[in-house]
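Got a structure for you, questions after.
Every protein chain but one is kept in place in this view of the complex.
Let's turn to chain A:
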Amino acid sequence: MADKMDVEAAEQQLKSMAHSEQHYFNSYNHHGIHEEMLKDEVRTRSYMNAIVQNKHLFKDKVVLDVGCGTAILSMFAVKAGAKHVIGVDMSTIIFKAREIVKVNGMEDKITLIQGKMEEIELPFPKVDIIISEWMGYFLLYESMLDTVLYARDKYLEKDGLIFPDKATIFACGIEDGEYKDEKIGFWDNVYGFDYTPLKETALAEPLVDTVEIKAAVTDPAAVLTLDLYTCTTADLTFSIPFKLTSRRDDFIHALVAWFDIDFTACHKPVRFSTGPHTKYTHWKQTVFYLDQVLTVQQGEEINFNLDVKPNDKNRRDLDIKIDYHLETQDATRQAQGSCQYKMC
């Protein structure tokens, strides 16, 4: 009965939020997304290994699980010997998490709190370890990183640990003519009609999809590394130049970005990647189609600049700008441009 009232109160709270926020939290209320995340073996197994294989780090510690969802990470932490785990989630999925924790006999070890990290009060003044699966598409889209950083600054003991503690965004250039044609060229002729007004919109929307490794024309480059112990929310707005070196003579239609996640505190470091070279994850990769096609020769370097900032109106949306400059002796292949994208 009390639970039912909680659910209603939570739903009421969700209703009073701004539309975009509401949509964000509501989208996590559905099972489908949790099923997808749990069935993402790369993700779930990496967290499991990082936690369960490091009992020496978790034994008798107080752990905070930021954005706990179905509480799977909280339960891993209990298995690893944590003294107590606090799971926090805004979404009403937390009521399911309570049931799950109960049937797994861990309700005395795990406290689940429904609410916004910034607004709730924890039963412990400080925690020894923060665990969180906060990553979004392109690492930062709809990510909870700012909430994790808030929790770090407010609750983490001086020598406390963060799982994971390092995230790196990578990028490389890909040949993707066929699909670009299908996605972007589609609007040139729709059942015999000119639909080009929708083409710009399509170009401005980064595509979350899987990319085959054979499409990669350049070596990958690490663009941004975030150290979760030291970074601040200001670091989530950045403008970074980087170079990509072509591996072969080919065309570049798009830039593809992905991220790697590290748990460096582990006895045996645990790491997973969401790149095109490795196993599928539900994050897939993020493809940014360029307005031009770059014609590159083996060994050539292309200069890029990646500019990312949260949207002024809705901070969970991202405004992204990619500048490119291919400088060659061959004037016909010279190319320079700037593309603006919005993830929303």
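Note that contacts are C-beta pairs under 8 Å (C-beta built on N, C-alpha and C of every residue); 3 or more make two chains touch, one makes a residue touch a chain; residues count from 1.
In the analysis below, contacts and distances are computed from a predicted model.
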**OP:** Consult the UniProt record of the chain that does not appear here and report its protein name from "type I protein arginine methyltransferase", "Exosome complex component RRP40", "F-actin-capping protein subunit alpha" or "Translocase of outer mitochondrial membrane".
**Re:** "type I protein arginine methyltransferase"
Original post:
Of the residues listed, A:L57, A:A77, A:I100 or A:I174, which one is in contact with the missing chain?
Top reply: A:I100
**OP:** Could you tell me which of A:I120, A:V190 or A:I240 touches the chain that is not displayed?
**Re:** A:V190
**OP:** For the chain that's not shown, point to the residue among A:L57, A:M75 or A:L236 touching it.
**Re:** A:M75
**OP:** Could you list which residues of chain A touch the chain missing from the display?
**Re:** 12-13, 15-19, 31, 34-35, 38-39, 44-45, 48, 70, 72, 75-76, 96, 99-100, 103-104, 186, 190-198, 201-202, 205
